[in-house]
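Could you have a look at this structure, given as structure tokens, before my questions?
Here the complex is missing a single protein chain, while all its other protein chains stay put.
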Amino acid sequence: MTSSFGNLFRLTTFGESHGRAVGVVVDGCPPRLPLTVDEVQHDLDRRRPGQSRLVTQRKESDTVEVLSGLYDGATTGTPLAMVVTNADQRPGAYDHLKDLYRPSHADFTYAAKYGHRDHRGGGRASARETIGRVAAGAVARKLLTVGPDGGQAPVSVVGWVSQVRDITANVEPETVTEADVEVDPTRCPDPQAAAAMTTAIEDARKAGDSLGGIVTVVARGVPAGLGEPVFDKLDADLAKAMLSLPAAKGFEIGSGFAGTTMTGLEHNDPFEPGPDAHHPITTTNYSGGVQGGIANGASIVCRVAFKPTATISSEQKTVTTSGEPTMLAAKGRHDPCVLPRAVPLVESMMLLVLADHWLRQQALDVLGR
Amino acid sequence: MTSSFGNLFRLTTFGESHGRAVGVVVDGCPPRLPLTVDEVQHDLDRRRPGQSRLVTQRKESDTVEVLSGLYDGATTGTPLAMVVTNADQRPGAYDHLKDLYRPSHADFTYAAKYGHRDHRGGGRASARETIGRVAAGAVARKLLTVGPDGGQAPVSVVGWVSQVRDITANVEPETVTEADVEVDPTRCPDPQAAAAMTTAIEDARKAGDSLGGIVTVVARGVPAGLGEPVFDKLDADLAKAMLSLPAAKGFEIGSGFAGTTMTGLEHNDPFEPGPDAHHPITTTNYSGGVQGGIANGASIVCRVAFKPTATISSEQKTVTTSGEPTMLAAKGRHDPCVLPRAVPLVESMMLLVLADHWLRQQALDVLGR
Amino acid sequence: MTSSFGNLFRLTTFGESHGRAVGVVVDGCPPRLPLTVDEVQHDLDRRRPGQSRLVTQRKESDTVEVLSGLYDGATTGTPLAMVVTNADQRPGAYDHLKDLYRPSHADFTYAAKYGHRDHRGGGRASARETIGRVAAGAVARKLLTVGPDGGQAPVSVVGWVSQVRDITANVEPETVTEADVEVDPTRCPDPQAAAAMTTAIEDARKAGDSLGGIVTVVARGVPAGLGEPVFDKLDADLAKAMLSLPAAKGFEIGSGFAGTTMTGLEHNDPFEPGPDAHHPITTTNYSGGVQGGIANGASIVCRVAFKPTATISSEQKTVTTSGEPTMLAAKGRHDPCVLPRAVPLVESMMLLVLADHWLRQQALDVLGR
Partner (left out) sequence: MTSSFGNLFRLTTFGESHGRAVGVVVDGCPPRLPLTVDEVQHDLDRRRPGQSRLVTQRKESDTVEVLSGLYDGATTGTPLAMVVTNADQRPGAYDHLKDLYRPSHADFTYAAKYGHRDHRGGGRASARETIGRVAAGAVARKLLTVGPDGGQAPVSVVGWVSQVRDITANVEPETVTEADVEVDPTRCPDPQAAAAMTTAIEDARKAGDSLGGIVTVVARGVPAGLGEPVFDKLDADLAKAMLSLPAAKGFEIGSGFAGTTMTGLEHNDPFEPGPDAHHPITTTNYSGGVQGGIANGASIVCRVAFKPTATISSEQKTVTTSGEPTMLAAKGRHDPCVLPRAVPLVESMMLLVLADHWLRQQALDVLGR
């Protein structure tokens, strides 16, 4: 079950970095959702390697093939199987890693867990696993655009790079669009910050080093009531979703860690009358759109911390698989900074969580609203 | 399923703040675990209200009754049902809240979700729901103490208040003990910080205000290999566990958000030879004990951000349930700062996640190690 | 998870025969369902011991207490915890069974599984575990009566004893009612068969022996479309539900085993025009209301085979827990034939499966019908 996510809108991913293919099966997608392969490909293209000098140069078109679940331009309600064949496999490129553990990678922990390891490009721990998430996320995006109001008030999810190293961006969550984000290869919609980030990433790459940062994501139009109390709180499920991404080390919603230094009087979001009696609004949004685990109708705003890429070409101390000290200078292609490519991943996880909770709420509303 | 947590070591909580009782059913606890009711009560006593002036004065002994699953001093392998009767119910004390929404509480979101709300003391959204988690956590603690090595290398989990407002504590995660933490009612084992926190909390209470802060938790002795790749990463499950706690707004592991400003060369944890060939150790622990979602044998260190308590006695703007603006000054008993009582909750969630992953690993090891 | 059942309408039972209490937590019940404790008690009264000479004489009022989830006469959407205290515990009555295994009971298999056994009255393997199922089933019954059409076309579920030993009843599934079934303590609505069954059961009791038989159950008014293809077929979930009952050894739907001797031409249910274009009807019902795992709108008719009660007072060969041959003549109170009390159990399992699938269908219909 480790490779499955979601309760009603449920995906299962499979595939290794240098195996034949990676992919996903989405079970529980409602029938009669209009969907084209191009809509899925669009998000995969935002994730794929080789888009710019800022990211890994592995050559993959990441062309998706839909094996099932789609008929006559719409979903059938049966499992959507989507597969991407690995094209630019270079398993031999990893031979020098076979007998040692890369620092802060999953090499040692996989060996400790399984006692049998596909060392080629990280195997299952590779970021290529996230292809399935993005493909599934694209389906969730379409679902959320059509519903909950038949498309009249679509849910929109937009992510962006809000920080690289100590360079922070100034972005307005209520209005930023995917188009704004896609202007620059950094996926930072603040041009000044984007320029500084570009320089910093290129410098790191030249130095054989790597950088981390933060992706911020907003979901606008989420209806009040989505989410669950207790364990499956909307923010709890988002936290899990985000921390399941490679290199993620932190999650916060609304005021997050900064909110810990405020007082209750400062932090509470006052209600005031909204469009109708059933939809009061808040004049601030320190809650980040979620109260008691349930959406309150305000924008959901989260931030995800990514550590600097573990794979660097500088020399590092490590040990061999038989426990001897050794030195490593990683070869092969890698991202000097995962942030730009992390944006579609973070969006996908947000979309998957929202789609799942929307279906769950639908079931709970069986006696009407 | 929203009130259930865990895959193999699985709990289901129930109960409202001012209903008859709150409790938990733990399904999947292995048989033949020696366990006494006192061991469960010990952790509940750390959670219960009225322990000091720093917390709510609701009078509850929180005496647990074990209805099933325990026989002859040991677990039977069948469900452990544990119940705490609500003694100090004062549902009438909440009449003034029936027709309005408390800011930054779950009042409005529950109404939006369910259309039918038990307003008495927050109903299901009350912190009394966490009694079941702590009772289950005590069972998990005992399980992890006996195993994985028959008690030779027990897993120990210790949490403490590391920050209140902007007052931060200086604590050594590798050596701090529960006894150190229990010395002061703040549950901050740094005496200077504890004194400052006490003053700050008392001042907030007198001012009709409230404070937030951070709980840090460490798990020592977790064997390398625990955790899962992809979605059920150990840190992902911890993130969900912690964000499911009332008032939690952020989670980080290891370097967390601070790690985003480091470079890969600084952040990678170098391996060096350990006690034997299969157990290399790292000379730093920016990973926080988890790499690729799987424990690497180092201490697991997490931090959880809690917002200031939403219930305050100062006057606030809000709306009635029919959408009219109004003012609220909350009466009733509440915690001016949830941090001291949050410590056993955070420990419980860590324990529950570890117990579950330990059982999962056991299943995967079916062909031997 | 072994003590939980259902995906969206989900119950978790707990409790042993001679422990303090037995009960159930129902999570996922929709909010705003009008429900009284009496409605739950009604079904429990049909299950409880001591109703007639035909069943065990254990004295239990089986009075249910609802600990949570009910407020102001309706469900809140949060977990319903329902508990029955064990009154007539006589653990000492089982001392003679402590060191041996009763034939065809769960004594040996529990010992093999857990290595630690509560031998008192079968512990968790006792039929008292089913109290939680019946309480949850009563909630499901109410839910299915109100919906799916707001009560205009309620789903009705009726079970009856259709066979005891070789005595078979003649009953019309399309019209039989609970009132018909409750006329006679055998719960067989065919008076002639009921009389013969009564004699047979009393003779078996006097002879220190026991009898088995068949319960038939019908669900009328189930809307076409309920159920899932592949693994969670409606009939597959019903099969699991029924085989999870104590003493059940077989399940069939529609033509069942008898249908294996028919040809396709005889067995296929011809369609003919129904009330409207979207609701064709079938002129026969060999399918038993389910085709391809999904309800077709016809009545769902299932049969469940129960073996003769394992506990008998006649002398039998067995072994001690240390493997020595011995003889056993069981003392204590038991049912000479479980069939009459099995009727509410079979109905409950049918109701629980239908409620769960109704909620699942609701989620799938998120884009409208």
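Letters are used for the chains, namely A, B and C, taken in the order the chains are written, and counting of residues starts over at 1 for each.
Here is the rule we go by: a contact is a pair of C-beta atoms (placed from the backbone, for glycine too) under 8 Å apart; a residue touches a chain by one contact, two chains touch by 3 or more.
Keep in mind the model is a prediction, meaning the values are calculated, not measured.
Out of C:I131, C:M197 or C:A295, which residue would touch the omitted chain in the full complex?
C:A295
Of the residues in subunit A, which ones touch the absent chain?
1-4, 7-8, 10, 12-16, 19-23, 25, 27-28, 31-32, 65, 67-69, 71-72, 74-81, 83, 113-118, 123-124
Which positions on subunit C touch the chain that was left off?
1-5, 7, 13, 101, 103-106, 108-110, 112-115, 124-125, 129, 163, 165-166, 204, 208-214, 224-233, 235-244, 246, 248-257, 259-274, 276-278, 280, 282-283, 286-288, 290-297, 305-312, 314, 316-319, 322-325, 361, 364, 369
Touching the hidden chain in the full complex, which residues of subunit B are there? Just list them.
Contacting residues on subunit B, toward the hidden partner: 8, 28, 30-33, 77-78, 143, 146-148, 150, 229, 358-360, 362-368.
Following the convention adopted for this analysis, only the chains that are shown with their structure count from here on.
Determine whether subunit A and subunit C, two copies of the same sequence, contact each other through the same residue numbers or different ones, counting it as same when over half of the numbers at the interface appear on both sides.
Subunit A vs subunit C: same; shared/all numbers exceeds half.
By mean C-alpha coordinates, which chain is most distant from subunit C?
So the farthest one, by centre of C-alpha atoms, is A.
I'd like to verify one number: the distance from the centre of subunit B to the centre of subunit C, where each centre is the average of its C-alpha atoms, in whole angstrom.
Roughly 38 Å, centre to centre.
So the centre of each chain is just the mean of its C-alpha atoms; given that, what is the distance between subunit A and subunit B in Å?
The answer is 26 Å.
Considering subunit A alone, which of its residues make contact with at least two other chains?
In subunit A, 229, 364 touch at least two other chains.
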